[in-house]
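Take this structure first; my questions come after.
In this view, the complex is presented without one of its protein chains, the others remaining in place.
Labels run A, B, C and D following the written order; every chain starts at residue 1.
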Amino acid sequence: MIPLALFVVLGPVAGFLLLAGLPVLRRSGLAAGVVSSAVALATLVAAIVLLVGVEPGAAPVIAQIDWLPHQGEAFARLGVRVDGTSAVMGAVVALIASAVQVYSLGYMASEGRPSIGRYFAWQSLFLFSMQTLVFAPDLLQAFLGWELVGLCSYLLIGFYYQKPSAAKAAVKAFWVTKFADMGLLTGLVLMRWQVGSFAWEAVQPGWTATAIALLVFLGAMGKSAQFPLHVWLPDAMEGPTPVSALLHAATMVAAGVYLVVRTWPLFEASGVALHVVAWVGAITVVVAGLTAMVQDDIKKVLAYSTCSQLGYMVAALGAGSPVAGLFHLTNHAFFKALLFLAAGAAIHAVHSNSIWEMGGLWRSLKGASLLFLVGAAALIGLPGFSGFFSKDFALEALAESHLWGPFALALGGVALTGFYVGRVVVVAFFRRPAKERGRLHTPLVMTVPMTVLAVLAVVGGLLGGPIAGWLGGAYHFHVTPEGLTATVLALGGLGLATWIYGYEGGRRLVVLAAPAGAFIRSGLLDRFYETAWRQGLLVVAHAAGWFDRYVVDGVMNLVAWSVLEGSERTRRIQTGRIPDYVLAVVVAFVVLAAWGAVSGMSGCGSTP
Amino acid sequence: MTALLPLLLPLLVLGVILLVLVADLLLPATDRRAVGILAAAGVAGTLAASLAISPSGEAFGGSYVMDELTLYLDRVFLAAAVLGILAAIDHADRHFPTRQGEYYLLLLASLAGMLVLAGARDLVLLVVAFETAGMPLYLLAALPKSPDGRSTEAALKYYFVGAASTAIALYGLSLLYGAAGTTRIAALGAAPVSPLLFVGVMATFAGMAFKIGLVPFHFWVPDTYEGASTPFVAFLSVAPKAAGYAALLRILHGGLLDHHALWLPPLLVLSAASMILGNVIAIPQGNVKRLLAGSGIAQVGTMLLAFAVGTAEGVAMLLFYLAAYVFTNMGAFVVQSVMGEHAASDDMQAYRGLARTAPGLALAMLLFLLSLAGIPFMAGFWAKLQVFIAVWHAHQAALVILAAVLAVMALFYYLRVARAMYIEPPPEGAVAPVVARPTRVALIACVLGTVGLGVFPEPFVRSALDAAALFLGQ
Amino acid sequence: MTPPLTWFLLLSAALFSVGTYGLLTRRNAIAILLSIEIMANAVNINLVAFSRCLGDLAGQVFTLFAISLTVAEVVIGLAIVVLLYRDRDDVRADLADRMRG
Amino acid sequence: MTAWLSLVVWAPFAAALVLLLLPARASNAVRLVAVTGAGTSLAGAIAVALSYDRALGGVQFREYQPLVPSLGIAYDLGVDGWGVCLILLTGLIIFAGTWATWTLKERPKEYYILLLALVTGVFGVFSSLDLFLFFLFYELAVLPMYLLIGIWGSSKAIPEQGPFAFAYRSLHVGRKEYAAMKLTLMLLLGSALILAGILTLYWAGDGRSFSMEDLAKASISTSTQRWLFPALWLGFGTLAGVFPFHTWSPDGHASAPTATSMLHAGVLMKLGAYGVIRVGMVLLPEGAQAWAWVVGVVAVINVVYGALSAMRQTDLKYIVAYSSVSHMGVVMLGAATLTVDGWNGAVFQMFAHGIMTGLLFALVGLVYEKAHDREIFRMGGFGKVMPGIAVAFTLAALSSLGMPGSSGFVAEFLVFLGAFRSHPWWAVAGILGAWITAVYVLRAVRAIFWGPGPDVDRFPGLSDARGPEWVALYLLGLCIALFGLWPGLILDAIDSTTLVHLGRIVGPIVAGGTP
Partner (left out) sequence: MNVALFVVVAAVLLAASISVVAGRELVRSVLWLAVALASTAVLFVLLHAEFIAAVQILLYTGGIITLMLFGVMLTARITGVRIAVGSAGRVRGGLVAVGVFATLAWGILASQGTIVAHEPLDPESTTRLLGAAFLTDYLLPMEVLSLLLLAVMVGAIVLARRRDPS
């Protein structure tokens, strides 16, 4: 069991070291890609074998080595922990990563040879970091993986570092997530002193549990792009599409949810934390949904859709059901990755991200369009597709926990999802193209992973039972009132969108809604962050820098200057004229004589 | 004959004086350089003798004594004299060849005065020796008769301040004699404490402080150093100060140590003033000689600190400081005499890029400057450190901190010279200054002294401690 | 009965301060030398008075040495003044202020 | 047992002496001798680090020889866990430094002589147990800086603004001489304070010997400790860049040539911090406890204030210099917590920050040498032309912002753990400081290496690192990663020594006790 887990975690890092260490391999172009994909696929196989080998409910198997000493023996250890949750998540991550890497062989073929090497090196590093996070035996190692994942996201988003916008996006992503990580780090440190160890199960009821839970959730909000820290996700689309598919759809953004699932005892111990989580999730669903409606760039739409779906998972967790969260996470991973890859194929073919320019892809790019539609169906949650089951399960959990506010928002979200997915599908695939295009073709190496994902997107729903088993919960599909209303709403949204964008009548309505659209598109929050950065931090930094150079340093210089000036001025007492010199001698004599007389008086008569 | 054994060293110097006189007469007017070499050899021989002999007790009914203190001070004077003469040989031969015989005569006369002064236990002998040490220096300052009249002006200032101080000193001594009833210094302690006695003490101190160059009697120092010939200033900046301290040691420590509490405060004030004003004078100076003058005043202030605390340790550290000061300060002035000669001006600009044109000379000057600043591995560091320890031990912590801070401030102007030498590039076509053989010998001796005392101070510290302990009878 | 010691000391102190006055105010170098002479003279009076009062000979020996020292000093003073005269054609003491600062 | 420590300490000095004899023209021979000197001490340091017995702990490799018996001064070398770690750091930095100045053309001989003399002082300080020898080496370490910056430094015009602008004109602020003079005077003022402190310690321990062990045993009255500790703290703190006395560091490092600023920021500032902890805290337990919170508060100011000031700078060298001030704040913060984690973190941060700043200054030197410009916003797109330097710079930047997997994270994590225990809001401020560091460091990386390709006409001779320059990059880069992944290599030696020293302050700590 353990060697398998070790291979799953350490395999990719070996790949990374190979690529980083051997410049010849790195510059060999697609060969590097093949090596890295091979390693990824190997870890996928190992992960599946591992998953199968884990009996539900069995005690977790942990293997650790000492890492940081404290008073003679180690308080911090690194290692792997294999149990239901980690096996599931490990398998999902390995699957998506291999799919994306294989897909990238096609997508990145046109790049320069060294940059391909660089791309796959960072892909392997990402896989390693993610697996470290997933198989982490305690919160500390999770934090290590967590930060490395943030680093890989920074590197991969900034893959096209020549583009200034990509550079800005990469740094923005890093800063926002690092800002949220401050919370996680504080939580970690608080845990060390209050609870004594970083283990997942370590819980100390009372205010510490709530505090740590909230701090961990703050970290999760950053990485999983929850409102108000979601601003970096849309910009992250600057990275290559496979990266968006891997990181910003399936794995990285899901890390936050996974972390909450992992530290579930903490959240369970504090009701307050759960409420906060539920509300944040719900709000994110609606906000992201609304913004997604007005985006023109297909990748931005999918990005906001990811935000929204993450909102669902978080809301499910808030409702007290980690199984729902994890189940929706796995399904979402499949269909969202599929959507991104399909969109990637479309962009690859059309060479533009805007959905208006895509138009009428249905005819010219049959394969990719079909796969995209499958993904879209799963996203909307049409019955039969995986999305339906997990979203329904989440809504059910919300209803049971009687969190009516978040439940209402979630339902609203379903409608919004239906609308924006419908809009994209109609505009991008079924409208008449602006200019005619012949039949386009997507290479086999790209379609194969997409088809695998499509299959999973459909079949995913059936995984509910086994996942629940691994997590120790229970799930069996049954039709629920929430499920039905959700489906109706979804179809309603879809219909509205097709009506508006498909037929003439709808176009007038679009003009009416334009101002609202403009308002949402303007991104109130972005401007808030911009001003916070421009007016807040930079001004404070400017003041500190100025203060240091011209006040603290100024005082130092003033002292030096006054000494110099003083000595320059006292130089003048050296007049060079003899009478003055003699005067000094005589005056000094008088003073000393007087002093002598006085001291003589005081000691008078006291012969020793 | 053995009664005169304690006076061996002054007599030897007298012998050298006679030799110089005779040589000066016999040698043709054009080639008087040999006189200098002869004088140097003679004094060097006396120095060797001083290292060989051990203290040999009193003479003339106790008015003169050759004890450890006298021997230590004599060695300091002789070392200063040897270096002074060596440095002057080339300079004198070039600037005032016809008068160089008299130059050495006057210098040796002053040296003889100092040697006697070191062991004087009688007021009369002390004052005569003090004046014998002092007066020839006025003449030496004026001897070059430099065409621009600067040496005359320097001598004039030195003379007038000196004359006023001598009158004050004599007045003080007369009061001391009156109060104590005898001219034996040892009996001074027994005199009843009266205002008259202490007016006398203070007057004497004021009269002698002029020669040490303490503030406020220091006004002549910068001008005289600037005007007089640099090799002479090398001697002037060390030997008379040591002579001044020798006299004060004999009077205040030898005689009036029991009333230490009464004469301590004025001295502390003067030492603080000297340290502060010395640095203030030196900081803005462009002229290296005036800079070294200022630094000398600051150093003397630090020495007074050790002198004032009145403990055996304080006196010992003063003695060690003087020894270190001989090599360091004279070394610096010898380098300045070479540079002044080379660039015909005493300005700091002459040093520009010296590190590249004459690395050896630059390194020597850097060593002397660092030692003056009190940087470790140099004699100056141990000197300052030991003084700080002694003064700290005598519960004058505030003054030690003041001295330490001023020492750091002093580094500013020492490093300005170092900067000129090492950092600024040499002017085009700059050629290395030519260093005559005797001056080179003097320089090497100074460097060895400065670094030797810096790296291995133990023996010197040991002998200073013994001298002080025996002198104060502890 | 000779006057008490204090009178002599006071007289010598008066002479000393008159000499000091001359030292400080006189511009002519030789006049300054004269003032120094007066101060030295005051010292001698002091010494002899003490010798007389204490009945100790040392005072008088001291006086003799003091006199000879002052003579030597005046000789040096005149030599330097002659040099000053040869350089500046005038012997005013405060002329010599080219070196300052 | 061979005198390992003497070898490590005096190898550079011997090399410097050999250099004295070499003619200035033989530049290759000069470089070779310098590198062998640095190499021997590095090899010695590694040997010491490896053969240091972790379990035994305490002081090892002891060498004792009386020097000035009358004052109780002895040539007493010995290394405990901390010493091993810091000597290894010094060895690494000097070795990298000598390689980094391979391309120096102007008077390399004198440069190497001064550099090697300086590093001898540093080695001496870290390995001396006699307080006076400690001070002598301390002075030797501080003095050559004046000439190093003065001769080979570079000036940068500082605009005269602010309330004391008139003083700036007369002092030529920004010129290299100004920086050299300011640095030397401030550090020596600090050393004057230290000397006063050492002397008081000497007497408090009834004036028999200067050895730290005796002084540690001597019971010093609480009232003396209460005023003596701040004196030592500010004396050593000046060199460690403690808040009000840190202003020499930005000017000094920005004006210094590459290897000098590598050595100075990388190692010399640790001298100050080591002094505060080893001499200040260990020998004055009550004093340390009384002033711990002040040291902590100032350290927090250092961290946040330093980071903010760094953000304002647009000159690359000033950014790195201010970041050193901020990171030294983290060290002092760790020390102020008086907890095991805090001290472990503080010493490890000295090590980690030393390597990271060494690498950063080496890279800054390379960039400056090729682009002859230090304004980050005028550069851009260098990554395309110099990928090697870009990767190394990013690695060092990540270590400075505390990215796990780099040694920076381990150090800051331990310090934050310790800080949280004693004053929670210190830890939070420190973490905020780390985030601000992330902001300005990555902004610099983006401004220099990312963005559209370099405009060739403004920066003609851009190229990646060549031949000898790679040594510094690889050596230090590997160390950052190596000690980031396996901190245990050094950390358990540090931990064993922390137990001993901290035991003096907060009472005996039993191994493996509660956190």
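Everything below uses one rule, namely that a contact is a pair of C-beta atoms (placed from the backbone, for glycine too) under 8 Å apart; a residue touches a chain by one contact, two chains touch by 3 or more.
Because the structure is predicted, anything quoted here is derived from the model rather than measured.
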item: Where the missing chain makes contact, among the chains that are shown; value: A, B, C
item: Missing-chain contacts mapped onto chain C; value: 1-3, 5-11, 13-31, 33-35, 37-38, 41, 44-45, 48-58, 60-61, 63-65, 67-69, 71-72, 74-76, 78-83, 85-86, 91, 94
item: Contact set of chain A toward the excluded chain (per top definition); value: 579, 583, 586-587, 589-590, 593-594, 596-597, 600-601, 604-605
item: Positions on chain B contacted by the hidden chain, ascending; value: 7, 14, 17, 29-30, 59-61, 63-64, 97-99, 102, 105-106, 109-110, 112-113, 116, 122, 124-125, 128-129, 131-132, 135-136, 139-140, 142-143, 145, 175, 178-179, 181, 192, 194-199
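The working rule: only the chains that are shown with their structure count from here on.
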item: Chain pair with more C-beta contacts, B-D versus A-B; value: A-B
item: Euclidean distance of C-alpha centroids - chain B vs chain D, Å; value: 43
item: Where chain B and chain C are represented by their mean Cα positions, the distance between them in whole Å; value: 27
item: Distance between the centres, which are taken as Cα means, of chain D and chain C, whole angstrom; value: 66
item: Touching two or more other chains - residue numbers and ranges from chain C; value: 23, 93, 96, 98-101
item: Junction residues of chain A - those touching two or more other chains; value: 564, 571, 574, 576, 578, 582, 586
item: Partner chain C, residues of chain A touching it in the complex; value: 571-572, 574-579, 582-583, 586
item: Of chain C, residues touching chain B in the complex; value: 9, 16, 19, 23, 29, 32-33, 36, 39-40, 42-43, 46-47, 49-50, 53-54, 56, 58-59, 61-62, 65-66, 69, 72-73, 76-77, 79-81, 83-84, 87-88, 93, 96, 98-101
item: Chain D-touching residues of chain A, taken from the complex the two chains share; value: 66-75, 114, 143-144, 147-148, 151, 154, 158, 161-162, 164, 167-168, 170-171, 174-175, 178-179, 182, 185-186, 189-190, 192-193, 196, 537-538, 540-546, 548-558, 560-562, 564-565
